[in-house]
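Quick one: this structure, given as structure tokens, is what I'll be asking you about.
Missing here: one protein chain of the complex. Every other protein chain is in place.
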Amino acid sequence: MRVKCPICGEPVEVPDDVLPGELIDHECGVTLEVLMDGNSIRLKPLEGIKEDWGE
Amino acid sequence: MRVKCPICGEPVEVPDDVLPGELIDHECGVTLEVLMDGNSIRLKPLEGIKEDWGE
Amino acid sequence: MIVVKVGGEVLARNLDGIVESVGRRADRGIVLVHGGGIIVTELCKRMGVEPKFVTSPEGLRSRYTDRDEIEVYVMAMAGKINKRIVSGLLSRGVKSVGISGADGPTAIAERKERIVIVDERGRKRVIDGGYTGRIVEIRTELIDLLLSNGFTVVIAPVAVDGKGNLLNVDADQMAFKLSSAVRADKLVMLTDVPGVLINNRVIERIRTNEVNEMIKRVGFGMNRKLMSAANAIEQGVKEVIISSGLVEDPLAHALAGGGTIIS
Partner (left out) sequence: MIVVKVGGEVLARNLDGIVESVGRRADRGIVLVHGGGIIVTELCKRMGVEPKFVTSPEGLRSRYTDRDEIEVYVMAMAGKINKRIVSGLLSRGVKSVGISGADGPTAIAERKERIVIVDERGRKRVIDGGYTGRIVEIRTELIDLLLSNGFTVVIAPVAVDGKGNLLNVDADQMAFKLSSAVRADKLVMLTDVPGVLINNRVIERIRTNEVNEMIKRVGFGMNRKLMSAANAIEQGVKEVIISSGLVEDPLAHALAGGGTIIS
């Protein structure tokens, strides 16, 4: 399955067995999060992850 | 099995399958509690029961 | 200052509504006594703790709280339910403290050390009385301290005896004895019925001198509530309201006269 990258506009290869929340690194450098609503798939740049947890 | 009543001294019939805490009303009017220590059996007048509980 | 009692049935169906309603009136000073029997039963099932029943020589069958069950009871009441209410209040900006009757200590109870039962073989036996208690003393020091410092107090129906045994106590009884001890203005009992019902009609007001007449005409759970209510009023509580915990804003509804007022 191919979906358009919301950042660079180029196609992104999405596996058929993709799960909600799955992350796909696109060749333009962005990490995309897979959002699923029923059978429709959207891609969104990954946000809201605190890297610096510390414990 | 027969054990002597601690109140009247007459024999008390104790069933073979008796369990600790079992109560036996003796003909002299006392309620006896069966205390067991290994295989030995003692009989003691029942005490420490509050009848008037209220709830 | 008001004492609110909310039962397990109501909590299971309307916990958020109760928390919201209590939170709105927190500045009046509220002590919330909660039940939760349903949740204890459910948890016992999940943990493979079978409910036990005993039969008295008079033939009365009743639930028996053994050592395993009191553990589950304390966890469910003082852990799960109590902290869920506290965190719910907190998320609404209400500062609150969840305690059990053992904390302080606040509720001292007496347990039956030994009881007589009729066993499966039909023979009488004396066994340990289990971990159910009857409240014999309420100490208000901790509650007074918390209330006077602006905390809403949430209390689980767990008491303690002189030996440090944690005991299962009836939440209704805890609410009644507590409201007498702190001389509450009002005790609001939020139940899963709209009030004291006679012929399917809610009785608006009952005077304490009418209670003896009334108890013959209501069901078993309710007649105990009525007797305890009359008793609490004799001990200084101004009024007891028995009302529904399942309506919108149950406390507003109760305080506006929705339900039965005993005074």
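Quick notes
All chains are identified by letter, namely A, B and C, in their written order; residue positions are counted from 1 within each chain.
The rule we apply is simple: contacts are C-beta pairs under 8 Å (C-beta built on N, C-alpha and C of every residue); 3 or more make two chains touch, one makes a residue touch a chain.
Predicted, not measured: the structure shown is a model, and the values here were computed from it.
Counted over the whole complex, the shown chains touched by the missing one are A, C.
The residue touching the chain not shown here, chosen from C:Leu11, C:Ile30, C:Val54 or C:Ala102, is C:Ala102. Residue in contact with the omitted chain (choice from C:Ala26, C:Val158 or C:Ile203): C:Val158. Considering the complete assembly, chain A touches the hidden chain via residues 17, 19, 21-23, 33, 46, 48-50, 53-55. What chain C contributes to its contact with the hidden chain is residues 46-48, 71, 74-80, 82-84, 86-88, 90-92, 95-100, 102-105, 141-142, 145-146, 149, 151, 158, 160, 162-166.
Here, only the chains that are shown with their structure count from here on.
Computed from the mean C-alpha positions, the centre of chain A lies at a distance of 78 Å from the centre of chain B.
Taking the mean of the C-alpha atoms as each chain's centre, chain B and chain C sit 38 Å apart.
In chain C, no residue touches two or more other chains.
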